[in-house]
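Excluded from the complex is one protein chain; the other protein chains are retained at their positions.
Here the chain labels run A and B in written order, and each chain numbers its own residues starting at 1.
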Amino acid sequence: MKRSPFGRIWPNATAVLLFVVFAFPVYWMFATAFKPQGDIISEDPVWFPTDVTLAHFDKAVHADHFWTLVRNSVTVTVVAVLLSLVIALLASFALARMRFKGRRGFIVTFMLAQMAPWEVMVIAIYMLVRDSDMLDSLVPLTAFYMMMVLPLTLLTLRGYVAAVPKELEESAMVDGCTRTQAFVKVIFPLLAPGLMATSLFGFITAWNEFPLVLILNKGIEHQTLPLWLSQFRTAFGDDWGATMAASSLFALPILILFIFLQRKAVSGLTDGAVKG
Amino acid sequence: MPVHTQGTDTAGEPAVRKAEAPSGPRGTTRAATASRGRRAAAAPYLLLLPALLATLILLGWPLVKNGMLSFQNLNARQLIQHLTEWNGAENYQEALGSSEFWAVVQRTVYFTAANVVLIMLLGTLIGLLLARLGRRMRLLLLLGLVLAWAMPVIAATTVYQWLFAQRFGVVNWVLDKAGWHSMADYNWLGTQFSTFSVVTLLIVWQSVPFVAINLYAATTTVPKELYEAASLDGANSWTSFTSVTFPFLRPFLYATTFLEVIWVFKAFPQIFAINEGGPDRLTETLPIYAFVEGVGNQHYGMGAAISFLTILVLIVITSYYLRAVIKQEEDEL
Partner (left out) sequence: MKRKLIAAIGVAGMLFSVAACGDDGGDSGKSAGPDSFKGQTLVVWTMDGSAPADWTKDVQAAFEKKTGAKVEFETQKWDGIQQKVTTALSETNPPDVIEIGNTQTPAYAATGGLAELEDLKKEIGAEWTDSVNQSSIFEGKQYAAPWYFANRVVIYNKKIWAEAGIKGTPKTRDEFFEALETIDKKTDAEPIYMPGQNWYFFDGLIIGQGADLVKKDGDTYVSNLADPKVTAAMEIYRKYASFSTAPKDKDEATPQQAEVFAKGKTGAFIGMGWEAATAVAANKAIEKDLGYFTIPGETADKPEGVFLGGSNLAVAAGSEKQELAKEFLKITLSDEFEGALAKANGVIPNKKSLESNLAGNAVAEAAAPAAAVGGTTPLIAQWAAVENTPNPIKAYMTAVLKGKAPADAAKDIESEINERLAQEN
């Protein structure tokens, strides 16, 4: 099929336009973060910061307990995501490969669990944690973050496990592997991209969580970065420079993680996606 | 522990039986087989145990607690003094009896529908475009998509507020320079429609990459032969899409639509941070409404009741898909 020049150009032109649309807000965040205050609130936007300043970053990083918050955020996020991956992997194996009574019930349970409106359950959670004497601790926080991402992790992983051809596992078992060995040696490596893709959702969710940590952990030494991000937005309005600098720092780890894992994730999604 | 499942055996797939038979250890006695069988039957439950326990404790328990709160008159005073004042179904009666609640339900449904349609439509189109692009252009577009996708919600919300800020926001400046001078100092948060527009743009911007990239990934798995066969039959690109690509992607599209419905319906920080459900509470969707009534006004019992109703509405909306899943699970395996 021959294409007219127009037919060749429009997909590329559209792609460039879309790139700009999708990337611009991210660019603008970084650009604002580097601009001096005068350039930020100027009548004509300064598209490319020429007069670069690090003052906003300086302000953002020097907030109280910044590094404690970083450490807490990383700990809580990583542990929650890893835990949910392990738990979900076990469960997804059962759900994808075994037939047993109540299987459908379990699947529907996890689908429903995905619908939990966490933001409006914070008071109930708060009262439970308070009455168990576990306020101001990273443990309940991690546990609840794990739970927030578990249903989706589980259902997605189930798709990946199901997508691994049964024959592979079977032939491994023909070769004398037990089912556990077959799983570890054959299926698990094939699941790696799927695990990475799935973990991205978890990272984003746990990294972003805000209402729960706000109510459970009042001491700043037990808080996480989203609270720090919000402090530049005071009751009196916004300090856009500092807010954007903080947003940039906050987004950076996830952006890097995504770009780094993107290829693997995409190929992982290919496997999971078909099964859905 | 050998996680051998008798369960899979009964799945009725001959291949599995054939494969399993030789793998079983030789010379097992009947008794051993029987005990293995029991253990094997327990295996799926053991595998599911951690997930179930977690769900029970970390979700089930708060839900039950939330349910109990929804039958209480629980305000700041009761919370502070640890008082329990049951008030029957009063919270539910009040919520269901207020026209405001039903207006919010209706608004939430429209809002969800509009966003999901936009997300799925644009996501699919961009996904198909990705499949059509050359390598370099594809990488460029993928990069843009990934940047938007990976942006943490709180950061993204803040950036959008800044883009649409009334006085120094870049959007108003561009519209003004483009000749639409009345937009120079336009207040995007001034009306229901314009606030929803900003929120929708934000949500669509953040959600499209997920759909587009997944859809692109899925198209790469469509067997080439199908297209060849279609083109032999004289299909143009549209008919080959409707006869090959679309049927192949249908389960994926269903699953994604289901997820997007849930995500948009539950969208909280996007709406709340942009304008706190304003102006005049006109952009409150159900989760925001529950939060404002509950935490904001410190009527926690009321908030709990509304959050329960929120879950119910969401289940009703997604029931069609849930039913399909249950049916499908019957046929599978």
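Quick note on the criterion: a residue touches a chain if its C-beta (ideal position, glycine included) is under 8 Å from a C-beta of that chain, and two chains touch if they have at least 3 such contacts.
Because the structure is predicted, anything quoted here is derived from the model rather than measured.
*Asks:* Which of these touches the unseen chain: A:108, A:135, A:190 or A:259?
*Replies:* Spelled out, the listed residue whose C-beta touches the missing chain is A:135.
*Asks:* Can you tell me which of B:56, B:83 or B:174 touches the chain that was removed from the display?
*Replies:* B:83
*Asks:* Just to verify: which one of B:65, B:107 or B:299 makes contact with the chain not shown?
*Replies:* Selected residue, touching the omitted chain: B:299.
*Asks:* For subunit B, which residues reach the chain that was dropped from this view?
*Replies:* These residues of subunit B touch the chain that is not shown: 73, 75-77, 79-83, 85, 165-168, 185, 187, 189-190, 276-281, 292, 295-299.
*Asks:* Could I get the residues of subunit A that touch the absent chain, sorted low to high?
*Replies:* Here the touching residues of subunit A are 37-38, 41, 43, 64, 126, 130, 133, 135, 214-215, 218-220, 227, 230-231, 233-238.
Throughout what follows, only the chains that are shown with their structure count from here on.
*Asks:* Roughly how far is subunit A from subunit B, going centre to centre by Cα mean, in whole Å?
*Replies:* Centres of subunit A and subunit B (C-alpha means) sit 14 Å apart.
*Asks:* Enumerate the contact residues on subunit A facing subunit B in the complex.
*Replies:* Residues in contact with subunit B: 11-12, 14-16, 18-23, 25-26, 28-29, 32, 40-42, 44-45, 86-88, 90-91, 93-95, 97-100, 103-104, 106-117, 119-125, 127-128, 143-144, 146-147, 150-152, 154, 166-167, 170-171, 173-174, 176, 178-180, 183, 200, 204, 207-208, 210-211, 226, 229-230, 233, 238, 240, 243-244, 247-248, 250-251, 254-255, 257-259, 262, 266-267, 269-270, 273-276.
*Asks:* Please output the residues of subunit B touching subunit A within their complex, sorted ascending.
*Replies:* Counting only subunit B, the residues touching subunit A are 1-5, 7-8, 10-11, 15-16, 19-20, 22-23, 41, 43-45, 47-48, 50-52, 54-55, 58-59, 61-63, 65-66, 69, 79, 126, 129, 132-134, 137-138, 140-156, 158-163, 165, 167-168, 170, 173, 205, 208-209, 213-218, 220-221, 251-252, 254-256, 259, 262, 266, 268-269, 287, 290-291, 294-295, 300, 303-304, 306-307, 310-311, 314-315, 318, 322, 325-326, 329-330, 333.
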